[in-house]
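This structure is in structure tokens; I'll ask about it shortly.
Left out: one protein chain. Kept in place: all the others.
Chains: A, B and C, in written order; residue numbering restarts at 1 for each.
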Amino acid sequence: MAILVDDNTRLLVQGITGREGAFHTGRMLESGTNVVAGVTPGKGGQDHDGVPVFNTVQEAAAETGANASVIFVPPPFAADAIFESLDSGMGTICCITEGIPVHDMMRVADFIGTKEATLIGPNCPGVLSPGKANVSIMPRDIFAPGRVGVVSRSGTLTYQIVNELTQRGIGQSTAVGIGGDPIIGTTFIEILGKFEEDPETECVVMIGEIGGNAEQLAAEFVQKEMQTPVVAYIAGFTAPEGKTMGHAGAIVSGGESTAEAKSEALRGAGIRAATNPSEVAELVSETLGG
Amino acid sequence: MAILVDDNTRLLVQGITGREGAFHTGRMLESGTNVVAGVTPGKGGQDHDGVPVFNTVQEAAAETGANASVIFVPPPFAADAIFESLDSGMGTICCITEGIPVHDMMRVADFIGTKEATLIGPNCPGVLSPGKANVSIMPRDIFAPGRVGVVSRSGTLTYQIVNELTQRGIGQSTAVGIGGDPIIGTTFIEILGKFEEDPETECVVMIGEIGGNAEQLAAEFVQKEMQTPVVAYIAGFTAPEGKTMGHAGAIVSGGESTAEAKSEALRGAGIRAATNPSEVAELVSETLGG
Amino acid sequence: MDLYEYQGKELLRSYGLETLPGIVAGTPEEASRAAETLGGTVAVKAQVLIGGRGKAGGIAVVHNAREAEEAAGRILGMDIRGHTVRRVYVEGGAEIEKEYYLSITVDRAAKKPLILFSTEGGVDIEEVAETKPEAIVRTHVDPLLGLLPYQVREIVFAAGLSGDAAKGVGRTLNHLYEAFEGLDASLVEINPLVLTKDGRVLTLDAKVTVDNSSLYRHEDIAELHDVEAADPQEQRAQEVGLQYVKLDGNVGILGNGAGLVMSTLDVVAQAGGEPANFCDVGGGADAEKISTALDIVTSNEQVESVLFNIFGGITRGDEVARGLLSAIERSGIELPIVVRLDGTNAEEGRRILAENTPENVHTEETMLDAARRAVELARGTRDSNGGR
Partner (left out) sequence: MDLYEYQGKELLRSYGLETLPGIVAGTPEEASRAAETLGGTVAVKAQVLIGGRGKAGGIAVVHNAREAEEAAGRILGMDIRGHTVRRVYVEGGAEIEKEYYLSITVDRAAKKPLILFSTEGGVDIEEVAETKPEAIVRTHVDPLLGLLPYQVREIVFAAGLSGDAAKGVGRTLNHLYEAFEGLDASLVEINPLVLTKDGRVLTLDAKVTVDNSSLYRHEDIAELHDVEAADPQEQRAQEVGLQYVKLDGNVGILGNGAGLVMSTLDVVAQAGGEPANFCDVGGGADAEKISTALDIVTSNEQVESVLFNIFGGITRGDEVARGLLSAIERSGIELPIVVRLDGTNAEEGRRILAENTPENVHTEETMLDAARRAVELARGTRDSNGGR
């Protein structure tokens, strides 16, 4: 097993003929992902890397039975693309697009609250279940199938940590990049809950950063609801207050959003928190070994 | 037992100091209904017939533990009043107000789809569970406690039929006036479903009229999902096409919305349909007797 | 509230929909001047609040001012399915490549706006729905989200449009949805929406119905209400807050509550009678209102008996009885009136009626008996009046 995407995923790529969409579709196909359809309005009838292209998600879903989508369309059209995927019943929607207006995302988040679907992102690297499905822009070479779930707000930092895990011979069940924007479809808690229910996942790595209080809420959830051990890492201890550190969401705006406050909450909830990426792999190794 | 309102109902009246609200609050109190609070913005702190008045539903709910509301505010403010009740967690909301714009109600209906609450109306007489709670403008004298559920799109026609039932010694578990507007919070199906689950209700009377296809959908539901016998009556056989017959919702606009089409659907689903109000009581009597 | 084509088009234009230039005319001379102003081939179209004007000869395509004057002379004053033509709309011409159908209505079951689009335009859409349902694209709009770009694409692609047609129809869809919302419409219908040979997408006919309940926030539209178009009695009823609809029978009917009155009509029909009207007096026992209602119902010359069916709910039966007696006295009606009074305090009410009733007023205890009596009395009136 795995979470969100696996052997049963029939993937649809929104924006398949764009530069990013085309490139990553190739990589997802190389990873053995079952990419069944692409959508680019006005390019219906073409095909891309052998994947049929449709004008609308509705049509693509009806023709191919797609059940998950990944979105590469530009920011002004991305919220609409999410609504389109929701309307056609996609169960997992990964929105890679960076730079979607926060007001657009508040509308999406409000609407999605009434639906069964899971939106990952936006501004995220996607979801990858090694050996099963790659619905992401993550480099599959650093992954290995295994029993550690990874959930992260950050891209390259995830690669860094996954790489350290793999180099130690520790494989992953699923890695989920939830994205660094202020408003994201799915936060730590929902993903932790899914890992908790996944019999294959024996340990979860949670990678947080400054900004917001998602890590605190996650700590509470781990303490109350989870049996599966969690190892955490928080980046941004040296970030100065009030400065944007790349991720729009990572603004230290209040006492709760500092790395110190987050680490404290994690430790208070009995979660092992590493002080650097290498230590994450060590702690996971210990956890699995013990 | 009963449905929607009963001995546990703690009722809040929105618009309690208005002409209609004040009058019917008195009547509901006389029926023994537990009216715990009233709301009229700007009149907080007063009391009405011994019922404390608050400025907001939020405050009223916090102070009195109200769990149901009935709305008498004028049409331009009624949709807002419904949202206010929803936001403060009212479980049953009866909107008596007539003349709410249909676009307002589409917004309400869209939003309420995501909530647990049940909205009855608007433009409806309300809900009455004889001997338990009267959350309505219906004349309680014609009701008697018993085992027949009544659900209707029409006001006085309901009184006519309830009266005939009571005169024959047949009491009612709950009578629900769902309202005659084009967009209503709750349609036949939801109420039929509640009656089906109510062990006290042994027979249901469904009173329909021309317009829309709610009766057809109800017929399908009765056939598929209900064990409890249903007796139906449809008004409007002599209504000419394209003319408004009082209820904004009762416009015969397509083949499905005629009384003939509705009766046919009911009979097709094996439901006994009376041809006049007196016959309803006769059929119920037969049903209960058999 | 239904709007005339020319009114609907003016409103839709303010939301960005494109139409042909047009001028309203109330006389043949005005029509002539309008045709001259517009130039070239023009259409002279009857303005009535009912469909089917084309078949009834209410539309003429003419080539100059003289012909326009002639056509207007013929069309003005025409009766189209009970509606008198008092204005024509003189509209410029266009070279038409293709006709579409487009509407937005309120879907009661889904509780959402429903868009219908078809490339089979300019014809009866209900016929298309029956014979070629796949030619109609149906799309529900979430009222809180509004019409989203992907939905416009779905409609346009599903209908197989491309190029100018796709762009123009897409733009029209967005504008029409804004109009539907902004006008609080219960229906906006464009049939046909046309693609011209030079690639424009134009609203050639427009039916706009605005939700009556919303008129308080659309004063400009409320002012468009055409009092002359309605039946004079229906108009009078509306003014005093009565719901009155004239029908073709001879039994006048009054009652309280739309459902009860509809049921009364049905019961009269079952008793072999023919209802002359629908009249809902609403709640309360206001003698004034009942009196006006009786006036309106009996002003219909076909009425031969009146059935007054009241279920006293909140209002007590005794009060209703007194109000009723006072109203009958005031209106001085001699036609037979059957009163059936039931509900709260009905016995007391019936006693009052029995003690004070004029000769032409009869009371019955049940709806069925009252209906039968009214039907009998209508026959009796006819018999005693001979061949009136």
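What we mean here is this: a residue touches a chain if its C-beta (ideal position, glycine included) is under 8 Å from a C-beta of that chain, and two chains touch if they have at least 3 such contacts.
Just so it is clear, the structure is predicted and the values come from calculations on it, not from any experiment.
Judged over the whole assembly, touch between the missing chain and the shown ones holds for A, B, C. Of the options A:32, A:65 or A:99, the residue whose C-beta touches the omitted chain is A:99.
Of the candidate positions A:17, A:223 or A:278, contact with the unshown chain belongs to A:278.
Residue in contact with the omitted chain (choice from A:22, A:117, A:217 or A:288): A:217.
When the full complex is taken into account, the listed residue touching the unshown chain is A:107, out of A:43, A:107, A:147 or A:272. Across the entire complex, the residue among A:95, A:127 or A:239 in touch with the chain not shown is A:239.
Take chain A: the residues that touch the chain left off the picture are 27, 75-76, 99-107, 109-111, 137-139, 141-142, 152-160, 163, 180, 182-183, 187, 207, 209-214, 217, 233, 235-240, 243-250, 254, 259, 275-278.
For chain B, the residues touching the chain absent from view are 41, 44, 55-59, 77, 80-81, 83-84, 87, 107, 111.
If you put the missing chain back, the residues of chain C touching it would be 144-145.
Here, only the chains that are shown with their structure count from here on.
Viewed as a network of touching protein chains, the structure reduces to a complete graph with every chain in contact with every other.
Ranking every chain by how far its Cα centroid lies from the centroid of chain B, the top place goes to A. Closest to the middle of the protein, by Cα centroid, lies chain B. Centres computed as Cα averages put chain A at a distance of 55 Å from chain C. Within chain C, residues 142, 144 each touch two or more of the remaining chains.
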